[in-house]
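Note that one protein chain of the assembly has been removed; the remaining protein chains are unaltered in position.
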Amino acid sequence: MTLSPLFWTYVKVVLLVATVPAIVGFVIVLAERRIMAFMQVRLGPNRVGPEGTLQGLADLLKLVTKEDITPARAEKAVYFLAPVLAVIPALTALAVIPFGPPVRIGRTVVPLWVADVNIGLLFLLAITSIGVYGIILGGWSSNNKYSLLGGLRSAAQLVSYEVPMGLSLVSVLLMTRSLSLVEIVKRQESTHLWFVFPGLVAFFIYFVSGVAETNRNPFDLPEAESELVSGFNTEYSGVKFAFFFLGEYTAMIIISCVAVTVFFGGWLPPFPNVKALEFLWQVPPVLWFFAKVGVFVFAYIWFRSTFPRYRFDQLMGLGWKWLIPMALANILVVAFAILLFPGRTTGLVWLAWVFGGLFVAMYFLAKLRQKLARRERLAAEPHPVEG
Amino acid sequence: MSDEKISQAEKDEAAYFAERAKAGAAAAQAAAAPEPGTLFDVQEMELNFGPQHPSTHGVLRLVLKVDGEKILEAKPDMGYLHRGTEKLFETETYPMGIPHTDRLDYVAAATNNHAFCLAVEKLLGVEIPRRAQLIRVILDELQRLSSHLVWLGTSGIDLGAVTPFWYAFREREQILDFFEEYCGARLTLNCMRIGGLPFDLTPGWTERVSEFISDFPARVDDYEQLLTDNRIWKKRTIGVGVISAEECVEWGLTGPIIRGSGVEWDLRRAQPYECYDELDFVVPTRQNGDTYDRYIVRVQEMRQSARIVRQCLERLEAGEIRGKVPRVIKPPAEEIYASVESPKGELGFYCVSNGSNRPYRMHVRPPSFINLQALPRLAKGHLVSDLVALIGTIDIVLGEVDR
Amino acid sequence: MADEKAPAEEKVARPGAVDASGHPWVRSIRAALPDTVVSAKEFAGQVTVVVQKDSIARVARHLKDAEDFKYCVDATAVDWKTRDPRFDVVYHFYSFSKNARIRVKCGAADGEEVPSIASVFLAANWCEREIWDMFGIRFSGHPDLRRILTWEGFHGHPLRKDFPLEGIDTGAAVYPEEWPEGGGPSQKDPNRKVVS
Partner (left out) sequence: MALKKWLDRLALLDLFDGLSVTGRHLLKKKMTIEYPEQKKLPSDRFRGMFRLDEERCIKCTLCAIECPINIIYIDWHNEKNEEAKSVKVLDRFDVDLKRCMFCQLCEEACPTVPKSIWLTTKTYEMAAYDRNESLYLDIRKLTDWREAPNVKPFTVVERG
């Protein structure tokens, strides 16, 4: 008996919709809270279940049993719709992410993606930006000034960071010549090169705008507890709040997934072409994928516990004055490198060396300069602090 | 109540009811008027910032007029924590007033105690033994450290940097342990008495403090590494809330604010009390008078405080801890103003005595109250995000503002 | 204090206040604004000048411009209850160049207005509001004389000596919906509700 591909698609959709919220609730939130706590020399939640593993369940129970409040004079329909708008697109976007190469189950070959759309990247960009409407509408419909400010900030953030994100992906498109995410991974396999190396600048821009797009620190302006008292979700409680929460974390997963797929070779192990490292292929590719996503989520958490928050206008300035010109210039450079050796990847390799070398050189120069400046400052201080 | 008081109260009352009648009429008129425009029809929006807001550092309420996020006008509204401390002083003997001073600036209780005691001691003309002076200075400076650490943590959180808060509170916890060991309380210390100190140091205290102090500059380096050079921190603070030295003087600003604007004025240096005149320390100043400079000044002050504590620990020698104070404190019928450099600025006590054992009038000159006065001036034209930075940089404690 | 009968241990001998009419700052005020200085004294190195109430703003201006007392430390008041005039309004000014403070006082009877110095020193603005709030002394020419620590509509002035220490029943906490602006009903307000 063979099962139709459609059946497998249903199975995958159900699996995704069921597991991703569970992963968000149980793994990522817990990991975030505990890792942040560790960085802040404290322990974090460790009471519910062994080492706090059931914290997600407790949070879920709390949120579900909480009273669901709708403020007086709120736009009821929109207020109800906004959390849904925040979650559905985020979950939909997961459809095009390739978690691994096709696997054989029985006699059927099942690809580990729901759909290999040939406009994959465009689809992703389009669908994730719908999620922001949830935040904007939620902020507006709550009839609360702080929420409104949060929603407006979110709108501005969306406008300024969609552009650099798209532009940074364009330079990758030049390398892959395909929008399909599966195709992008395969292309990285065939060129023996993760695109993060030639696309270092593109990756940087993509990740910065990704952090901004998901409203995470240091770009968490729409929420900004200390300024807007949670901004757009001030008035939300219970399940609706849980939906916003879920939407935000799913968006974070998607940004990480796309970064892994486009820049870090998707399910490929590190250095797929090096003979000595062939044993890495023994690890199932899906695990490689999840490990890489995990690294990105960790980076998100790390940023959150380290950086202060940008101001609204500075955020816009960063987007428009820095990231967009940088992305445009990067496209030019990449295009030039590709055109220099048409049909071959030599240009990309060169580009990788140039970008990598430049950055490392700059970093160490700056480090040196910092050390010298510190020594000078200490020498110039009239009363150096001894001991 | 005396007769004249009643007549005055009646007059007040009549005026009040007339005003209320007028307000009621206005309200009725407004109700009859067509529905006011919705949020989008008006350019200006009134935003209630506080009293329950995470970054107003207590129960400060600011009524903001904002255009988008730009602040057109900020009106502070306080008094939510008013407890009538000055009235309480009048009803109690001098030593009984000291615990009340703990509750003024509750993150820096030792300096409050110190200022109170200093005022009464000046009135009495009491000399304080040298050991007591040194211990007082140590307590003051440890308190300054802990207060600045609270400031660093909370103003970091206001700007979204969560982690320095925990590091700062880790160190503060150690300082509070020292206080607990010395006087038995962590926050509301009540650790000074008129004429000296209630206790001598416990054995081993000085060693533990000096160990902490020698470790402290490295900890400050950590905070600085997180914040000082960080581009986001710089962007959020440089050029925010700039105030010139002349304006600082005009507004009566004190403490790190006036030093951040380039006025090297520190009561520990300008009018040394206790044994500050023989200690070697720098009064850090910066020239630009913005939030970043005030941040730098405070961080430098932490380093200097550590130095002062170390010097005092070196100078400690056995001796009396309480000067010759009469059992019943009855100062001459005079008036006195005495002030110390609290972590927030000049904290003064103006004491009027009528020769009895209670102060006739005890007025507090709270640095936070006077500094807060400049907030509308600082906030004007900035964004709402900057407002939290400004509240953080003024470093108010509402217990002191409202008294 | 506890036992008033306890024998006072040795009283510390202390010179009392001395007359400071000859102090240069006092002379300077006298020279610039004749007939303003009522008296002057010095105690523990602190100079106190008592001036006429109506000229306080001019004295402040003179001290600021001519004597370089650029910094208004504080302004407060003292209620003497039975004295005439009833109140003392007390100002402290500081001079950076002299590194010294001066205390300027003026008397004010109940209901009298004192000229505001908020236009001379911005710092005095809130201090004067506090004095109005706590003592009920009005300041003429103050830009924004509202109550500051208590709320608008509060009855009485807490730091007056005849204000009861226990406070007064403002009713505000009991019926917030009845008195939305926070003003407590006075004892004679016919609408006042009493909790049984």
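All chains are identified by letter, namely A, B and C, in their written order; residue positions are counted from 1 within each chain.
Here is the rule we go by: contacts are C-beta pairs under 8 Å (C-beta built on N, C-alpha and C of every residue); 3 or more make two chains touch, one makes a residue touch a chain.
Everything numeric in this text was worked out from a predicted model, so none of it was measured.
Touch with the chain that is not drawn comes from one residue among B:Tyr182, B:Tyr337 or B:Tyr350, which is B:Tyr182. Only one residue in the set B:Asn230, B:Thr285 or B:Ser339 touches the chain that does not appear here, and it is B:Asn230. Annotation: of B:Val63, B:Met96, B:Val282 or B:Ala333, B:Met96 touches the absent chain (contact as defined above). What subunit A contributes to its contact with the hidden chain is residues 35, 38-43, 46, 302-303, 305-307, 359, 362-363, 365-367, 369-370.
By the touch rule set out above, subunit B reaches the unshown chain at residues 88, 92, 95-100, 102-103, 163, 167, 170, 173-174, 177, 180-185, 188, 190, 198-199, 202, 208, 212, 222, 225-227, 229-231.
One rule holds for everything that comes next: only the chains that are shown with their structure count from here on.
By number of C-beta pairs in contact, chains B-C lead all other pairings. Chain centres here are Cα averages; for subunit A and subunit B they lie 43 Å apart. Annotation: 21 Å between the Cα-based centres of subunit B and subunit C. On the subunit A side of its complex with subunit B, the touching residues are 36, 39-42, 145-146, 148-149, 152, 217-218, 220-221, 224-229, 304-314, 370, 382-383, 385, 387. Within the complex, the subunit B residues that touch subunit C are 1-2, 4-5, 8-9, 12-13, 16-17, 20, 78-79, 82, 84, 86-88, 90-91, 93, 95, 122-126, 249-252, 263, 265, 270-271, 324, 326-330, 332, 334-337, 339, 346, 348, 350, 352, 357, 360-361, 363, 365, 369-370, 373, 402-403.
Interface residues of subunit C facing subunit B in the complex, by the touch rule stated above, are 1, 4, 6, 8-12, 14, 16-17, 43-44, 46, 48, 70-74, 76, 78-79, 90, 92, 96, 99, 101, 103, 110-111, 121-127, 130, 134, 136, 147-151, 153, 155-156, 158-163, 165, 167, 183, 186, 188-189.
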